[in-house]
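Note sheet for the following structure.
Excluded from the complex is one protein chain; the other protein chains are retained at their positions.
Right, chain A next:
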Amino acid sequence: MTVEFRGLRRTYGPTVALDGLDLTVAQGELIALLGPSGCGKTTALRCVAGFERPDSGMVLIDGNDVTRVPANRRDAGMVFQSYSLFPNLNARDNVAFGMRVRRRPVAERHSRADELLELVGLAGRGDRYPHQLSGGQQQRVALARALALAPKVLLLDEPLSALDAKVRVSLREEIRRLQLELGITTVFVTHDQEEALSVADRVAVLKDGRLEQVGAPAEIYDRPATPFVAEFVGTMNHIPGRVTGDRVEVLGQLLPIDGTAPGELVDVLVRPEAVRVTPAEAGPALIMASSFRGSTARLRVQLADDSQLLADVPGHDAVRLAPGLRVDVSVVERPVLVTARAATSDDESVVSA
């Protein structure tokens, strides 16, 4: 089943939540809607679920216009951000709820509910009530409930945001495993870029109700279409540069430009992992701080002009590249994205995360 957003617009008073969203989710694809709070990603999802009616535009599921179809007659299972299990029903009855309202026989719905609970790793916990389950377990039950009626589309509205970090990672892998196993078309709303990049086939980045870029995770990360995407997805250094022909001069290097330059004086956008730091006794830069992250360490480096930038180095180099060490800094040779120089950045590097 495909899901299509066609020119979707939704306003709340003067606030424009969706501004002509056009997006197609392919059969069996998991697409992540990524963006900051208020970008319209949840509104788009709720338009598919039937909880929001767009001012204009259409939502199509498998080519059928469902824009005016009531929520309870849409074939879409949804998992909500907060644990939304019915507190008066145990896990089995929560999962079987949809079958109950469709008057399926008790034996059938219980056996299907137990099957689904097993699928989400909660076999034997059907008799527990929501208050007897952990947050992660509750979301697993919610996922089973959303899948109970074998919907055409699975909608996930920030399903992991209320969970702690470890559970979040394991559950997102579980969601991806299930999605691939069932081949269900899935729309996953999140504001967590790492989550989006790690589970999705494609990521759609939204800003102010508009689609900024849609593409595979690697494409979004490595070749952001706009400065907003570059800054929102991952951490970015803004290093002042000067355009010379089809290249830009930055940190004493001449690098090819990815796209077109907006002028002569620009900000060069460089990821921390594209910054090379090498110890040099008389180096022009100084390591100010180091934050160890296991496989990598993030260094804050002060340049000769007192501006600062971030660099990611392998974790095992963290001891060698300690604060107070003088170093040389360079950028990996590859095309770089440039933007018009921000008024504040004049000749200083700025970091955005």
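As a working rule, a contact is a pair of C-beta atoms (placed from the backbone, for glycine too) under 8 Å apart; a residue touches a chain by one contact, two chains touch by 3 or more; residues count from 1.
Following the convention adopted for this analysis, contacts and distances are computed from a predicted model.
Within the choices "Putative secreted protein", "Nodulation protein E", "Methylamine utilisation protein MauE domain-containing protein" or "ABC transporter permease", the name that UniProt assigns to the complex's undisplayed chain is "ABC transporter permease".
Note on the undisplayed chain: of the listed residues A:T11, A:T67 or A:S84, the one touching it is A:S84.
From the options A:L21, A:A91, A:A146 or A:L299, the residue with contact to the unseen chain in the full assembly is A:A146.
In the full complex, the hidden chain is touched by chain A at residues 49-51, 70-74, 76-78, 80, 82, 84-89, 97-98, 100-102, 129, 131, 142, 145-146, 148-149.
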